[in-house]
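Note that one protein chain is taken out, while the other chains of the complex remain in position.
For subunit A:
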Amino acid sequence: MRNKKNVTKPNRRGIRAGWLFLVPSLAGEIIFVLLPFLDVVKRSFTTAVTGQFSGFFNYKLVFQNEAFRLAAGNTLRFTAVCLPLLIIGSLLLAVMLSRQKYVRLLKSCFLFPMAVPAAAVALVWKMLFARAGLLSSALLSLGMQPVDWMNTGMAFWVLVVSYLWKNTGYTIILWLAGIMSIPDTLLEAARADGAGEWKCFTKIMLPNLKPMLYTITVLSFLNSFKVFREAYLVAGGYPDGSMYLLQHLFNNWFTNMEFDKMAAAAVVIAGILYLAVTLLQKLWEQEEAA
């Protein structure tokens, strides 16, 4: 109870009650997440069958693994392409949307894909992206060559489109919330002083929206892992090499019971994620303090 902001202090009985509220959840985390994760860390340093200590052997195995390199590379590439596209694209859309008459209706349409289960669109995805499918058919009627979307490098871009389709609405909602929280008077004053739309955007909106950028980046990144759902239902466990992601790899390792590699890779990825998020947060807080 050393929180200075907290004026009121529950008495000792109250504090005990506070912990009681937490106990079921905490017990669950310890049993279902923390202890087993420690076990995974331990396994990452031992051999799969005999359980002998093997040092960093599993890690070496993972980093030398062709499939891991491919999957990690693809996942990085996917993130590097999707995040800027999503974040900047939805920001522009949100700025334009914020001055539209039918914001509510449009927002609903953009957000709707988020509610659509992958199983409900997998069929249409297949129809659209098959070699003789509807998109190829449209290309042909425009005088272009049909494309085998799912079995060439284009598969990667199908994945990108699928991610953008699903997440644009979500990100627009976040940006809109940020835009709405900018006081109207600020923009009006700028306009009265003769600032153009572009100037209003770069000088007033962007600086005010900066605090949102951190959380939007983190959330968009986390949601990017879920693109696996559509990918799996449309292309199965072994899709075209260009869209073979870490998620596929983990799934296949799991099916083949290659737990030693899984353990090492899980520790590596957890570590990288933790570092990335902490680093982002540090940068963000510095920005705030400055």
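Of note:
Keep in mind that, in the parts below, a residue touches a chain if its C-beta (ideal position, glycine included) is under 8 Å from a C-beta of that chain, and two chains touch if they have at least 3 such contacts; residues count from 1.
We take it that contacts and distances are computed from a predicted model.
Per UniProt, the protein behind the absent chain is "Carbohydrate ABC transporter permease"; the candidates were "Deoxyribose-phosphate aldolase", "ATP synthase F1 subunit delta", "Esterase" or "Carbohydrate ABC transporter permease". Summary of contacts with the chain left out: across A:N58, A:N74 or A:S136, the touching residue is A:S136.
The hidden chain makes contact, of the residues A:Y59, A:F110 or A:Y244, with A:F110.
Per the touch definition above, the residue from A:T47, A:Q100, A:T202 or A:N256 contacting the chain not shown is A:Q100.
Which of A:G28, A:P84, A:G153 or A:P183 touches the hidden chain is settled by the complete complex: it is A:G28. Touching the missing chain, out of A:L85, A:M154, A:C200 or A:L233, is residue A:L233.
Counting the whole complex, the residues of subunit A in touch with the unshown chain are 1-3, 6-8, 10-11, 13-15, 17-22, 24-26, 28-29, 31-33, 35-37, 39-40, 43, 96-97, 99-102, 105-128, 130, 132-134, 136-137, 140, 146, 165, 168-170, 173-174, 177, 211-212, 215-216, 218-219, 222, 225, 228-229, 232-233, 246-247, 250-251, 254, 259, 262-263, 266, 269-270, 273-274, 277.
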